[in-house]
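Notes follow once the structure below has been shown.
Only one protein chain is missing; all other protein chains are in place.
Presenting chain A:
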(Lines give C-alpha, C1' and ligand atoms only; values in the text may rest on other atoms or scores of the structure.)
Protein backbone atom coordinates (compact mmCIF):
# COMPACT_ATOMS: atom_id res chain seq x y z
CA UNK A 1 0.00 0.00 0.00
CA UNK A 2 2.80 2.35 0.95
CA UNK A 3 4.59 1.58 -2.39
CA UNK A 4 1.44 2.43 -4.31
CA UNK A 5 1.08 5.74 -2.46
CA UNK A 6 4.71 6.63 -3.13
CA UNK A 7 4.37 5.81 -6.81
CA UNK A 8 1.20 7.86 -7.05
CA UNK A 9 2.92 10.82 -5.35
CA UNK A 10 5.92 10.56 -7.68
CA UNK A 11 3.66 10.43 -10.74
CA UNK A 12 1.75 13.48 -9.52
CA UNK A 13 4.94 15.49 -8.98
CA UNK A 14 6.28 14.46 -12.40
CA UNK A 15 3.01 15.40 -14.09
CA UNK A 16 3.00 18.77 -12.34
CA UNK A 17 6.59 19.41 -13.47
CA UNK A 18 5.71 18.39 -17.05
CA UNK A 19 2.66 20.65 -17.16
CA UNK A 20 4.65 23.56 -15.83
CA UNK A 21 7.35 22.98 -18.46
CA UNK A 22 4.93 22.55 -21.37
CA UNK A 23 3.42 26.00 -20.85
CA UNK A 24 6.46 27.32 -22.64
CA UNK A 25 7.76 29.12 -19.66
CA UNK A 26 4.78 31.48 -19.72
CA UNK A 27 3.78 30.34 -16.30
CA UNK A 28 7.06 31.70 -14.97
CA UNK A 29 6.01 35.29 -15.52
CA UNK A 30 2.64 36.92 -14.90
CA UNK A 31 0.67 36.83 -18.11
CA UNK A 32 -2.16 39.16 -19.06
CA UNK A 33 -4.95 37.54 -21.01
CA UNK A 34 -6.81 39.85 -23.40
CA UNK A 35 -9.94 38.93 -25.32
CA UNK A 36 -10.46 40.17 -28.86
CA UNK A 37 -13.90 39.84 -30.47
CA UNK A 38 -13.57 39.47 -34.21
CA UNK A 39 -15.75 38.83 -37.27
CA UNK A 40 -14.61 37.96 -40.77
CA UNK A 41 -15.84 38.63 -44.30
CA UNK A 42 -13.10 36.50 -45.85
CA UNK A 43 -9.78 35.12 -44.65
CA UNK A 44 -8.83 38.02 -42.38
CA UNK A 45 -9.51 36.01 -39.22
CA UNK A 46 -6.74 33.57 -40.17
CA UNK A 47 -4.38 36.43 -40.96
CA UNK A 48 -5.12 38.10 -37.63
CA UNK A 49 -4.55 34.84 -35.74
CA UNK A 50 -1.20 34.51 -37.44
CA UNK A 51 -0.18 38.10 -36.59
CA UNK A 52 -1.24 37.64 -32.97
CA UNK A 53 0.90 34.50 -32.68
CA UNK A 54 3.88 36.55 -33.82
CA UNK A 55 3.02 39.30 -31.34
CA UNK A 56 2.84 36.79 -28.50
CA UNK A 57 6.21 35.31 -29.44
CA UNK A 58 7.74 38.76 -28.95
CA UNK A 59 5.59 39.69 -25.94
CA UNK A 60 5.35 36.62 -23.75
CA UNK A 61 3.58 38.50 -20.96
CA UNK A 62 0.45 38.98 -23.08
CA UNK A 63 -1.88 36.33 -24.45
CA UNK A 64 -4.66 37.40 -26.81
CA UNK A 65 -7.68 35.13 -27.14
CA UNK A 66 -9.29 35.65 -30.54
CA UNK A 67 -13.06 35.11 -30.27
CA UNK A 68 -14.39 34.78 -33.82
CA UNK A 69 -18.11 35.54 -34.03
CA UNK A 70 -20.62 36.14 -36.84
CA UNK A 71 -21.14 39.71 -38.07
CA UNK A 72 -24.69 39.64 -36.65
CA UNK A 73 -23.24 39.12 -33.15
CA UNK A 74 -21.10 42.25 -33.55
CA UNK A 75 -24.19 44.34 -34.29
CA UNK A 76 -26.68 42.74 -31.91
CA UNK A 77 -24.85 41.08 -29.01
CA UNK A 78 -21.70 43.14 -28.58
CA UNK A 79 -23.57 46.42 -27.81
CA UNK A 80 -25.43 44.70 -24.96
CA UNK A 81 -22.18 43.20 -23.65
CA UNK A 82 -20.49 46.59 -23.77
CA UNK A 83 -23.40 48.36 -22.10
CA UNK A 84 -23.28 45.84 -19.26
CA UNK A 85 -19.52 46.36 -18.81
CA UNK A 86 -18.84 42.70 -19.65
CA UNK A 87 -17.33 43.21 -23.09
CA UNK A 88 -13.99 42.10 -24.50
CA UNK A 89 -10.77 44.13 -24.24
CA UNK A 90 -10.53 44.68 -27.99
CA UNK A 91 -13.21 44.35 -30.69
CA UNK A 92 -13.55 44.67 -34.42
CA UNK A 93 -16.60 46.81 -35.09
CA UNK A 94 -18.29 48.35 -38.09
CA UNK A 95 -20.82 50.55 -36.26
CA UNK A 96 -18.06 52.87 -35.13
CA UNK A 97 -20.21 55.91 -34.29
CA UNK A 98 -22.81 53.84 -32.48
CA UNK A 99 -20.26 52.18 -30.20
CA UNK A 100 -17.95 55.17 -29.79
CA UNK A 101 -19.04 55.76 -26.19
CA UNK A 102 -17.67 52.35 -25.20
CA UNK A 103 -14.24 52.85 -26.78
CA UNK A 104 -10.99 53.35 -24.92
CA UNK A 105 -8.84 56.39 -25.67
CA UNK A 106 -5.48 54.78 -26.42
CA UNK A 107 -3.60 58.08 -26.74
CA UNK A 108 -2.01 58.09 -23.24
CA UNK A 109 -0.66 54.58 -23.76
CA UNK A 110 0.61 54.74 -27.34
CA UNK A 111 4.31 54.88 -28.19
CA UNK A 112 3.80 57.41 -30.95
CA UNK A 113 0.38 59.02 -31.16
CA UNK A 114 1.58 61.24 -34.04
CA UNK A 115 2.03 58.15 -36.23
CA UNK A 116 -1.63 57.26 -35.59
CA UNK A 117 -2.82 60.80 -36.30
CA UNK A 118 -0.83 60.97 -39.51
CA UNK A 119 -1.95 57.64 -40.91
CA UNK A 120 -5.41 57.00 -39.48
CA UNK A 121 -6.39 60.63 -38.81
CA UNK A 122 -9.44 61.12 -41.06
CA UNK A 123 -11.03 57.87 -39.88
CA UNK A 124 -10.54 58.52 -36.16
CA UNK A 125 -13.43 60.98 -36.26
CA UNK A 126 -15.76 58.07 -37.17
CA UNK A 127 -14.85 56.42 -33.85
CA UNK A 128 -15.30 59.46 -31.63
CA UNK A 129 -18.34 60.66 -29.74
CA UNK A 130 -19.68 64.05 -30.90
CA UNK A 131 -17.55 66.88 -29.56
CA UNK A 132 -14.45 64.73 -29.10
CA UNK A 133 -11.63 65.77 -31.41
CA UNK A 134 -8.61 64.15 -29.86
CA UNK A 135 -9.13 60.55 -28.75
CA UNK A 136 -7.52 57.61 -30.56
CA UNK A 137 -9.83 54.62 -30.05
CA UNK A 138 -8.35 52.29 -32.69
CA UNK A 139 -7.44 51.88 -36.34
CA UNK A 140 -9.15 50.80 -39.54
CA UNK A 141 -8.73 47.11 -40.33
CA UNK A 142 -10.24 47.86 -43.69
CA UNK A 143 -11.65 50.75 -45.62
CA UNK A 144 -14.57 49.62 -47.70
CA UNK A 145 -16.26 51.25 -50.63
CA UNK A 146 -19.48 50.07 -52.18
CA UNK A 147 -19.52 49.33 -55.87
CA UNK A 148 -20.64 46.85 -58.47
CA UNK A 149 -19.22 43.52 -59.64
CA UNK A 150 -20.15 42.33 -63.11
CA UNK A 151 -20.26 38.84 -64.58
CA UNK A 152 -18.30 39.55 -67.77
CA UNK A 153 -18.85 36.07 -69.16
CA UNK A 154 -22.64 36.57 -69.18
CA UNK A 155 -22.21 39.82 -71.13
CA UNK A 156 -20.02 37.98 -73.66
CA UNK A 157 -22.43 35.07 -73.95
CA UNK A 158 -25.31 37.47 -74.54
CA UNK A 159 -23.30 39.53 -77.05
CA UNK A 160 -24.14 42.74 -75.22
CA UNK A 161 -21.52 45.48 -74.77
CA UNK A 162 -20.75 46.47 -71.20
CA UNK A 163 -21.53 50.13 -70.46
CA UNK A 164 -18.35 52.17 -70.05
CA UNK A 165 -17.12 54.36 -67.19
CA UNK A 166 -19.42 57.25 -66.24
CA UNK A 167 -22.44 55.35 -67.56
CA UNK A 168 -25.64 55.96 -65.65
CA UNK A 169 -27.51 53.51 -63.43
CA UNK A 170 -30.26 53.44 -66.04
CA UNK A 171 -27.73 52.41 -68.75
CA UNK A 172 -26.53 49.54 -66.59
CA UNK A 173 -30.07 48.46 -65.73
CA UNK A 174 -30.99 48.31 -69.41
CA UNK A 175 -27.86 46.35 -70.36
CA UNK A 176 -28.11 43.95 -67.41
CA UNK A 177 -31.77 43.19 -68.18
CA UNK A 178 -30.92 42.52 -71.81
CA UNK A 179 -28.15 40.13 -70.80
CA UNK A 180 -30.33 38.36 -68.23
CA UNK A 181 -33.14 37.88 -70.74
CA UNK A 182 -30.75 36.38 -73.30
CA UNK A 183 -28.90 34.02 -70.96
CA UNK A 184 -31.85 33.29 -68.63
CA UNK A 185 -30.12 34.67 -65.53
CA UNK A 186 -32.63 35.20 -62.69
CA UNK A 187 -31.00 38.35 -61.28
CA UNK A 188 -30.18 41.13 -63.80
CA UNK A 189 -29.15 43.51 -60.99
CA UNK A 190 -28.83 42.53 -57.33
CA UNK A 191 -28.28 45.01 -54.52
CA UNK A 192 -27.42 43.70 -51.07
CA UNK A 193 -30.46 44.27 -48.86
CA UNK A 194 -28.75 47.03 -46.93
CA UNK A 195 -29.44 50.72 -46.40
CA UNK A 196 -25.74 51.33 -46.86
CA UNK A 197 -25.85 49.96 -50.40
CA UNK A 198 -28.99 51.94 -51.21
CA UNK A 199 -27.37 55.23 -50.21
CA UNK A 200 -24.61 54.84 -52.82
CA UNK A 201 -27.35 55.08 -55.43
CA UNK A 202 -29.33 57.72 -53.51
CA UNK A 203 -26.37 60.08 -53.12
CA UNK A 204 -25.56 59.69 -56.83
CA UNK A 205 -29.16 60.70 -57.50
CA UNK A 206 -28.64 63.81 -55.36
CA UNK A 207 -29.75 62.80 -51.85
CA UNK A 208 -28.25 65.18 -49.28
CA UNK A 209 -29.27 63.09 -46.21
CA UNK A 210 -28.70 66.01 -43.78
CA UNK A 211 -29.99 69.56 -43.57
CA UNK A 212 -27.83 72.66 -43.21
CA UNK A 213 -27.52 72.13 -39.44
CA UNK A 214 -26.27 68.58 -39.85
CA UNK A 215 -29.54 67.05 -38.70
CA UNK A 216 -31.03 64.10 -40.62
CA UNK A 217 -33.33 65.14 -43.45
CA UNK A 218 -33.48 61.79 -45.15
CA UNK A 219 -36.28 62.05 -47.66
CA UNK A 220 -35.57 64.62 -50.36
CA UNK A 221 -35.88 64.67 -54.14
CA UNK A 222 -32.64 62.77 -54.73
CA UNK A 223 -33.68 60.12 -52.23
CA UNK A 224 -37.09 59.79 -53.88
CA UNK A 225 -35.49 59.42 -57.34
CA UNK A 226 -33.35 56.54 -56.07
CA UNK A 227 -36.25 54.89 -54.21
CA UNK A 228 -38.40 55.13 -57.35
CA UNK A 229 -35.63 53.50 -59.40
CA UNK A 230 -35.38 50.58 -56.95
CA UNK A 231 -39.18 50.26 -56.80
CA UNK A 232 -39.55 50.31 -60.59
CA UNK A 233 -36.69 47.87 -61.09
CA UNK A 234 -38.44 45.38 -58.84
CA UNK A 235 -41.66 45.76 -60.78
CA UNK A 236 -39.99 45.47 -64.20
CA UNK A 237 -37.86 42.46 -63.30
CA UNK A 238 -34.48 44.25 -63.27
CA UNK A 239 -34.28 43.30 -59.59
CA UNK A 240 -35.77 40.19 -58.03
CA UNK A 241 -37.96 40.51 -54.95
CA UNK A 242 -36.06 37.59 -53.41
CA UNK A 243 -33.55 39.93 -51.83
CA UNK A 244 -35.32 43.14 -50.82
CA UNK A 245 -38.88 41.85 -50.67
CA UNK A 246 -38.46 38.49 -49.00
CA UNK A 247 -37.58 39.38 -45.40
CA UNK A 248 -38.85 41.84 -42.81
CA UNK A 249 -37.27 44.74 -40.94
CA UNK A 250 -33.62 45.66 -41.43
CA UNK A 251 -32.46 42.07 -41.98
CA UNK A 252 -29.37 41.97 -44.18
CA UNK A 253 -29.46 39.74 -47.22
CA UNK A 254 -26.55 39.52 -49.66
CA UNK A 255 -26.41 38.08 -53.15
CA UNK A 256 -22.81 36.87 -52.99
CA UNK A 257 -23.84 33.21 -53.26
CA UNK A 258 -26.03 33.97 -56.27
CA UNK A 259 -23.20 35.94 -57.90
CA UNK A 260 -20.75 33.09 -57.30
CA UNK A 261 -23.25 30.75 -58.96
CA UNK A 262 -23.38 33.00 -62.06
CA UNK A 263 -27.04 33.90 -61.49
CA UNK A 264 -26.40 37.64 -61.19
CA UNK A 265 -25.38 39.90 -64.08
CA UNK A 266 -24.47 42.95 -61.97
CA UNK A 267 -24.05 42.82 -58.21
CA UNK A 268 -23.93 46.04 -56.16
CA UNK A 269 -21.94 45.18 -53.06
CA UNK A 270 -18.47 46.31 -52.03
CA UNK A 271 -14.73 45.86 -51.82
CA UNK A 272 -14.90 43.34 -48.93
CA UNK A 273 -16.19 40.69 -51.37
CA UNK A 274 -13.00 40.62 -53.47
CA UNK A 275 -11.16 38.06 -51.37
CA UNK A 276 -13.95 35.49 -51.34
CA UNK A 277 -14.78 35.99 -55.04
CA UNK A 278 -11.13 35.56 -55.93
CA UNK A 279 -10.96 32.29 -54.00
CA UNK A 280 -14.34 30.75 -54.77
CA UNK A 281 -15.08 31.79 -58.35
CA UNK A 282 -11.59 31.03 -59.59
CA UNK A 283 -11.79 30.38 -63.33
CA UNK A 284 -15.48 29.39 -63.37
CA UNK A 285 -16.31 32.66 -65.16
CA UNK A 286 -14.80 36.11 -65.71
CA UNK A 287 -15.84 38.77 -63.26
CA UNK A 288 -14.80 42.39 -62.92
CA UNK A 289 -15.36 45.29 -60.58
CA UNK A 290 -16.54 48.38 -62.45
CA UNK A 291 -16.63 52.03 -61.35
CA UNK A 292 -19.83 53.02 -59.58
CA UNK A 293 -22.42 54.11 -62.15
CA UNK A 294 -23.45 57.76 -62.13
CA UNK A 295 -26.60 59.63 -61.27
CA UNK A 296 -27.44 63.25 -62.02
CA UNK A 297 -25.43 64.43 -58.98
CA UNK A 298 -22.27 62.30 -58.95
CA UNK A 299 -20.86 58.77 -59.24
CA UNK A 300 -20.42 58.13 -55.54
CA UNK A 301 -20.46 54.90 -53.63
CA UNK A 302 -20.61 54.69 -49.85
CA UNK A 303 -17.52 54.46 -47.69
CA UNK A 304 -17.43 52.21 -44.69
CA UNK A 305 -15.22 49.71 -43.03
CA UNK A 306 -14.30 48.12 -39.79
CA UNK A 307 -12.07 49.32 -37.00
CA UNK A 308 -10.18 47.41 -34.35
CA UNK A 309 -10.73 49.34 -31.14
CA UNK A 310 -9.88 49.13 -27.48
CA UNK A 311 -12.81 48.85 -25.09
CA UNK A 312 -13.16 51.29 -22.20
CA UNK A 313 -14.10 48.65 -19.63
CA UNK A 314 -10.79 46.79 -20.02
CA UNK A 315 -8.70 46.26 -16.91
CA UNK A 316 -5.51 46.27 -18.98
CA UNK A 317 -5.42 49.47 -21.05
CA UNK A 318 -1.62 49.47 -21.37
CA UNK A 319 -1.52 45.93 -22.73
CA UNK A 320 -4.43 46.68 -25.08
CA UNK A 321 -2.46 49.65 -26.43
CA UNK A 322 0.64 47.47 -26.90
CA UNK A 323 -1.33 44.95 -28.97
CA UNK A 324 -2.97 47.64 -31.08
CA UNK A 325 0.31 49.56 -31.48
CA UNK A 326 1.88 46.39 -32.89
CA UNK A 327 -1.02 45.59 -35.21
CA UNK A 328 -1.30 49.18 -36.46
CA UNK A 329 2.43 49.49 -37.22
CA UNK A 330 3.12 50.01 -40.91
CA UNK A 331 4.74 46.66 -41.74
CA UNK A 332 2.20 44.60 -39.84
CA UNK A 333 -0.89 46.38 -41.13
CA UNK A 334 0.53 46.33 -44.68
CA UNK A 335 0.82 42.55 -44.44
CA UNK A 336 -2.70 42.31 -42.99
CA UNK A 337 -4.26 44.37 -45.81
CA UNK A 338 -2.25 42.58 -48.50
CA UNK A 339 -3.07 39.05 -47.33
CA UNK A 340 -6.75 39.89 -46.70
CA UNK A 341 -7.09 41.76 -50.02
CA UNK A 342 -8.44 44.88 -48.32
CA UNK A 343 -8.37 48.51 -49.44
CA UNK A 344 -6.00 50.10 -46.92
CA UNK A 345 -7.39 52.40 -44.25
CA UNK A 346 -3.85 53.73 -43.66
CA UNK A 347 -3.00 56.93 -45.48
CA UNK A 348 0.73 56.20 -45.84
CA UNK A 349 0.09 52.81 -47.42
CA UNK A 350 -2.67 54.20 -49.62
CA UNK A 351 -0.18 56.75 -50.98
CA UNK A 352 2.59 54.18 -51.52
CA UNK A 353 0.29 51.50 -52.92
CA UNK A 354 0.13 47.95 -51.68
CA UNK A 355 1.56 44.83 -53.26
CA UNK A 356 -1.21 42.23 -53.15
CA UNK A 357 1.07 39.25 -53.79
CA UNK A 358 -1.59 36.59 -53.17
CA UNK A 359 -4.20 38.17 -55.39
CA UNK A 360 -4.99 37.04 -58.92
CA UNK A 361 -4.82 39.65 -61.72
CA UNK A 362 -8.65 39.90 -61.59
CA UNK A 363 -8.61 40.62 -57.85
CA UNK A 364 -5.77 43.11 -58.28
CA UNK A 365 -7.76 44.94 -60.95
CA UNK A 366 -10.83 44.98 -58.71
CA UNK A 367 -8.80 46.38 -55.81
CA UNK A 368 -7.56 49.17 -58.09
CA UNK A 369 -11.11 50.03 -59.17
CA UNK A 370 -12.28 50.29 -55.55
CA UNK A 371 -9.17 52.20 -54.43
CA UNK A 372 -9.75 54.71 -57.24
CA UNK A 373 -13.41 55.06 -56.32
CA UNK A 374 -12.43 56.44 -52.90
CA UNK A 375 -11.69 59.70 -54.72
CA UNK A 376 -15.21 59.77 -56.17
CA UNK A 377 -16.94 59.72 -52.78
CA UNK A 378 -19.40 62.59 -52.35
CA UNK A 379 -19.26 64.69 -49.14
CA UNK A 380 -22.75 63.48 -48.19
CA UNK A 381 -21.49 59.88 -48.30
CA UNK A 382 -18.66 60.64 -45.89
CA UNK A 383 -21.00 62.65 -43.67
CA UNK A 384 -23.49 59.78 -43.45
CA UNK A 385 -20.74 57.28 -42.65
CA UNK A 386 -19.39 59.54 -39.90
CA UNK A 387 -22.82 60.23 -38.37
CA UNK A 388 -22.99 58.40 -35.01
CA UNK A 389 -26.61 57.32 -35.53
CA UNK A 390 -26.13 56.32 -39.18
CA UNK A 391 -27.62 52.87 -38.62
CA UNK A 392 -30.86 54.44 -37.44
CA UNK A 393 -31.20 56.00 -40.89
CA UNK A 394 -29.95 52.97 -42.83
CA UNK A 395 -32.21 50.51 -40.98
CA UNK A 396 -35.33 52.68 -41.31
CA UNK A 397 -34.74 53.05 -45.03
CA UNK A 398 -34.20 49.38 -45.79
CA UNK A 399 -37.10 48.27 -43.60
CA UNK A 400 -39.63 50.61 -45.18
CA UNK A 401 -38.42 50.35 -48.78
CA UNK A 402 -38.53 46.57 -48.31
CA UNK A 403 -42.22 46.87 -47.44
CA UNK A 404 -42.82 49.03 -50.51
CA UNK A 405 -41.01 46.55 -52.75
CA UNK A 406 -43.09 43.69 -51.27
CA UNK A 407 -46.23 45.65 -52.14
CA UNK A 408 -47.35 46.25 -48.56
CA UNK A 409 -47.15 50.04 -48.63
CA UNK A 410 -46.86 52.72 -51.31
CA UNK A 411 -43.66 54.68 -51.76
CA UNK A 412 -45.30 57.77 -50.28
CA UNK A 413 -46.31 55.83 -47.16
CA UNK A 414 -42.79 54.44 -46.95
CA UNK A 415 -41.32 57.97 -47.05
CA UNK A 416 -43.55 59.07 -44.16
CA UNK A 417 -42.64 56.00 -42.14
CA UNK A 418 -38.89 56.49 -42.77
CA UNK A 419 -39.03 60.05 -41.42
CA UNK A 420 -41.19 58.92 -38.46
CA UNK A 421 -38.93 56.00 -37.57
CA UNK A 422 -35.77 58.12 -37.64
CA UNK A 423 -37.42 60.84 -35.56
CA UNK A 424 -38.75 58.37 -32.98
CA UNK A 425 -35.46 56.50 -32.55
CA UNK A 426 -33.42 59.68 -32.18
CA UNK A 427 -35.94 60.94 -29.61
CA UNK A 428 -35.59 57.64 -27.69
CA UNK A 429 -31.81 57.97 -27.78
CA UNK A 430 -32.02 61.49 -26.38
CA UNK A 431 -34.10 60.43 -23.35
CA UNK A 432 -31.73 60.77 -20.41
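In this text, a residue touches a chain if its C-beta (ideal position, glycine included) is under 8 Å from a C-beta of that chain, and two chains touch if they have at least 3 such contacts; residues count from 1.
What we mean here is this: contacts and distances are computed from a predicted model.
Only one chain is not pictured, and the protein name UniProt records for it, out of "Sugar ABC transporter permease", "ATP synthase subunit a", "Protein translocase subunit SecD" or "Tyrosinase", is "Sugar ABC transporter permease". Among A:75, A:194 or A:340, only A:75 touches the chain that is left out of the view. Only one of the listed residues, A:92, A:128, A:197 or A:417, touches the absent chain: A:417.
Residues of chain A in contact with the chain left out of this view: 75-77, 79-80, 83-84, 95, 98, 186, 240-242, 245-251, 253, 389-392, 395, 402-403, 405-409, 413, 417, 420, 425-426, 428-429, 431-432.
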